[in-house]
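Every protein chain of the complex appears in place save one, which is left out.
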Amino acid sequence: MDFAYDDETNALLEQVGAFMDAEVFPNEGRLREEIDQLAADDAWTFPAVVGEVRAKAKEQGLWNFFLPGYEGPHGRGLTNLQYAPIAELTGRSIQLAPSAFNCAAPDTGNMEVLHLFGTPEQKEQWLEPLLEGTIRSSFAMTEPQVASSDATNIELSIVRDGGDYVINGRKWWITGAMNPDSAIFIVMGKTDPEAERHRQQSMILVPRDTPGLEIKRGMRVFGYADRDHGGHAELAFHDVRVPASNIIGGEGEGFAIAQARLGPGRIHHCMRSIGLAERAIEMMCQRAASRVAFGKTIAEQGVVRDWIAESRVRLEQLRLLVLKAAWLMDTQGNKAAHTEIQAIKIATPATVEWILDKAIQVHGAGGLSQDFPLAEWFAGMRTLRFADGPDEVHKTSLARAELRKQLR
Amino acid sequence: MDFAYDDETNALLEQVGAFMDAEVFPNEGRLREEIDQLAADDAWTFPAVVGEVRAKAKEQGLWNFFLPGYEGPHGRGLTNLQYAPIAELTGRSIQLAPSAFNCAAPDTGNMEVLHLFGTPEQKEQWLEPLLEGTIRSSFAMTEPQVASSDATNIELSIVRDGGDYVINGRKWWITGAMNPDSAIFIVMGKTDPEAERHRQQSMILVPRDTPGLEIKRGMRVFGYADRDHGGHAELAFHDVRVPASNIIGGEGEGFAIAQARLGPGRIHHCMRSIGLAERAIEMMCQRAASRVAFGKTIAEQGVVRDWIAESRVRLEQLRLLVLKAAWLMDTQGNKAAHTEIQAIKIATPATVEWILDKAIQVHGAGGLSQDFPLAEWFAGMRTLRFADGPDEVHKTSLARAELRKQLR
Amino acid sequence: MDFAYDDETNALLEQVGAFMDAEVFPNEGRLREEIDQLAADDAWTFPAVVGEVRAKAKEQGLWNFFLPGYEGPHGRGLTNLQYAPIAELTGRSIQLAPSAFNCAAPDTGNMEVLHLFGTPEQKEQWLEPLLEGTIRSSFAMTEPQVASSDATNIELSIVRDGGDYVINGRKWWITGAMNPDSAIFIVMGKTDPEAERHRQQSMILVPRDTPGLEIKRGMRVFGYADRDHGGHAELAFHDVRVPASNIIGGEGEGFAIAQARLGPGRIHHCMRSIGLAERAIEMMCQRAASRVAFGKTIAEQGVVRDWIAESRVRLEQLRLLVLKAAWLMDTQGNKAAHTEIQAIKIATPATVEWILDKAIQVHGAGGLSQDFPLAEWFAGMRTLRFADGPDEVHKTSLARAELRKQLR
Partner (left out) sequence: MDFAYDDETNALLEQVGAFMDAEVFPNEGRLREEIDQLAADDAWTFPAVVGEVRAKAKEQGLWNFFLPGYEGPHGRGLTNLQYAPIAELTGRSIQLAPSAFNCAAPDTGNMEVLHLFGTPEQKEQWLEPLLEGTIRSSFAMTEPQVASSDATNIELSIVRDGGDYVINGRKWWITGAMNPDSAIFIVMGKTDPEAERHRQQSMILVPRDTPGLEIKRGMRVFGYADRDHGGHAELAFHDVRVPASNIIGGEGEGFAIAQARLGPGRIHHCMRSIGLAERAIEMMCQRAASRVAFGKTIAEQGVVRDWIAESRVRLEQLRLLVLKAAWLMDTQGNKAAHTEIQAIKIATPATVEWILDKAIQVHGAGGLSQDFPLAEWFAGMRTLRFADGPDEVHKTSLARAELRKQLR
């Protein structure tokens, strides 16, 4: 048992940290201004600053950290456990850093799907430019009419018609899809509603410009449009036709691919959330130590020290659990890490939301406004309680597994 | 001891309820659309629908319920306890109903200040049109640089200069002030920083169009601009000059007036929040009973019934406490109700936030979006934990009083 | 709407308060010593001090406050709402005061059952001495093998045999039954397991000395034997034979009687718990103000003021809800108060446990020991989460009612 990061990870942490100090943190203000401008113009492209920082990062080889075992020209071959602390670091500037290193969701998960299940042609056409960072992508799974936590509920239909598939249905909360740079959509639907429960679904590639694909509107989260990561679109598919070769991994493979995609993405999300929580604790401390009321700093009064201590105690525990989940995935496979992957999905938003709520409270009403990023982070964190299904579904499943284990 | 509303209240509840069924609820969709249009135009006036509904309510005499003891041409003379359940009812449609009946903050508090402390001239010039509903108003107390929970921190200066006062300083979170209809601002500042702690502050009337009054920007709450109630402005006062007769109640009276204004406003806020929570419970139940996952409605699964029961149990307790505070104010004066007024300030956002969080969770990701009002309500409720100072300040004060009482 | 107690209640509160100051609080130490002695002797009779204080209270006419509408020689005819604040007051010295005024559970509920459903003979034989206070009683409902929250689970059998009933089965948690003074047991069992769900159960009177009634052992609660209220016995009924005239209200009436017994008892329990919580807040404040660590009193540090404030805010809300439930019972009947009676069952232990936990924490490790009553109170309060079925059952039921109401 060893709780230290390995040398490669430490070296990379130093490099990435230096880059963030030099290029990321100093550009947060500019990013904010450019996004305000985009909002005023109702435009959804990436702010210019993102492109500039990405170019510098790529030039320095700080790029595509996330693909375990992939040591191609654009990959580093890091394990999940090695990448995890890097993801945490990028979470400290969550609007800019993940994108800067071409490590932003949903591109990461999509690249992983193509890497693991794509045909050589699919890889050449879509994986390469994604790894290069010349295009972005979306992942279309959630549907408005049904409880998406139950995959059998999915209604979008993918019907074979000669050499094509024809797609009809609706999707929403499709992150990145408002951004015209998002060139390719991986779409989950049903090819065979009569098949066995987990063999009904398939995934298929739909280029953005395919006729019949309508991008209806951007969903808001607590009033935020999330332009920094391309919004969250509602989509309608009206007889959208793509060649049969666009299917990923074959008909009926959709559920299995979704499961495979899930684990690493969960690690990324959770570690970034931890980094964001670290930044919030930092802000909370700095504010508490500098703000004076009734003759003393806030840090010397009432419950604020209790909040700081609780934040630290909770976050340390959470980080270790996420790292253990990554380690289990690396050493024993995603399946062996199943309980831990569910556990971090449940624990992360609960812990980080709590910390953000307290950080906001220490900042006064300003903490809810555009003058600090805390409320926007809270909004993002709140969505995690629904990501890949509401927490309650995951808790029920985890409890069932625990009951089985204890009654064996 | 009697827990039933009196006959006058019940009759009025029926009338107001009928109006809301006929004119308010059916117009919520239109309000939403008009606000979206205002947002697109970056305009801050009231949506047309508000004016129309207001006109109808006024015509039916459903107007100005809030001024205890004031039975003038536009008032009903209701006690705080009688008005409280009406306020609750309007909270069920919080974006439209309070304004419809000319019972929206901060106008209500401002009218109360003018009614109690205004000179005949001030009343004629500002109270009359406010009661008529031909103008709106703002209340400028909070400042960006200091912890406003400590009134001695206030920095805005009001300096006598001949027959005028000259005002310099900054304010923020000034609700309603982005709206050009907001014609008059009641501004809290310091006339004598050397006076005794609670005699330094004064309140003064500043018409919107006074030179030197700069409306800088609208503060956001989470991502919401709150156009439905005129936004929350940041203001700068650059040598703003008003006649000496604009002072309210005399120099040094500011703190006392602020305290007097506080109690009834607290009742209004809290009761409206309870109405909003009732609507959220209603939505939670309807969603839970209609949404199916894994073969059963959500209402039949896991923790949802626990949430519904807890919501009911908590809300019943809260309502009674707010009503008791109103009764104390009516029968024994605001001072006697001090602990209760603090208690409802602490209890209300805690309870209602909890209920909204669960209602959102039952709605899935949509609950966070523009498709339901829940996230926007949550944002509004979250601000109450800062209203009139953060909860922590009120808790400390309440605890000090409790300690004094117990150690007597 | 009126939140003031009526004159009769206030006068009685003063009288009872004076008696408690003179006779109850000063005897708490002696009670503790006598109970320790009983424990050393493994005896279960009432400590001598209880009898002495009871005699004085009876002499002063401070006796049997609890029977609504009963103005016999030993009753006061108070409504539930009038008795409620008296019950709160007795809760401040919960080991001695309720018994002192002949207002202790389960006697109160048992007297109510006999008053409402007993035959003249039953009343003469058992109700009279109970009202006189010459005997005590027990109520035997809960069974060890089954989840008693579901009344259809009850297994104890009551079989007609000629002019007798023959009883077989087991009961546990039968409060008071370890005490030889407990002369009569009201026993719930099944006379007809084939009848309609809520007509299977009957209640029957079983004198303590009936052959076949075995008092097996005292159940402990967190290590406490609860000798002050006669312990909690496990009982076995081996062919226990009583005359048919011992049935209460007729065969099949058991469930209905249990329901009728529930409401007032719930009010009593909850109000006493509130009184106990008031005493705990008092102790918490006094300790916090007197204990010094790191150069300041505990009251001036960290989270203690937050705890005190929260305690006050929560307790005020709870009291109002219990009083409203009492008022509903008085004015509209037990059935109309159903939701409120469930709500106070859920809310009371949650609130009071929280307060006690904090009061203990302020007292340091001593707070858990025999030097203060706090841990023992906590233990008693913890059992309320199971009383009349676990909270979870009541929440589910309350939520079902809420869903029905909202979906109407």
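Quick notes
By written order: A, B and C. Residues from 1 in each chain.
We take it that a contact is a pair of C-beta atoms (placed from the backbone, for glycine too) under 8 Å apart; a residue touches a chain by one contact, two chains touch by 3 or more.
Keep in mind it's a predicted model, so treat the numbers as computed, not measured.
Interface note: of C:225, C:280 or C:398, the residue touching the hidden chain in the full complex is C:225.
Within the full complex, the residue among A:53, A:103 or A:347 touching the omitted chain is A:347.
Summarising the interface, subunit B meets the missing chain with residues 302-303, 305-306.
Panel shows subunit A; residues 1-6, 81, 281-282, 285-286, 288-289, 299, 304-306, 308-310, 312-314, 316-318, 320-321, 323-324, 327-328, 331, 339-340, 343, 346-347, 392, 394-396, 398-400, 402-403, 406-407 of it touch the chain omitted from the view. Within the complete assembly, residues 40, 42, 142, 144, 147-150, 153, 172-173, 219-225, 291-294, 298, 301-304, 360-361, 364-366, 368-371, 375-376, 378-379, 382-383, 385-386, 390-393, 395-396 of subunit C touch the chain that is not shown.
Please note the rule applied: only the chains that are shown with their structure count from here on.
One simple way to say how far apart two chains are is to compare their mean CA positions; for subunit A and subunit B this gives 38 Å.
Separation between the centroids of subunit A and subunit C, computed from CA atoms only, is 54 Å.
For the pair subunit B and subunit C, the distance between C-alpha centroids works out to 43 Å. Looking at subunit B, one finds that residues 304, 392, 395-396 touch two or more other chains.
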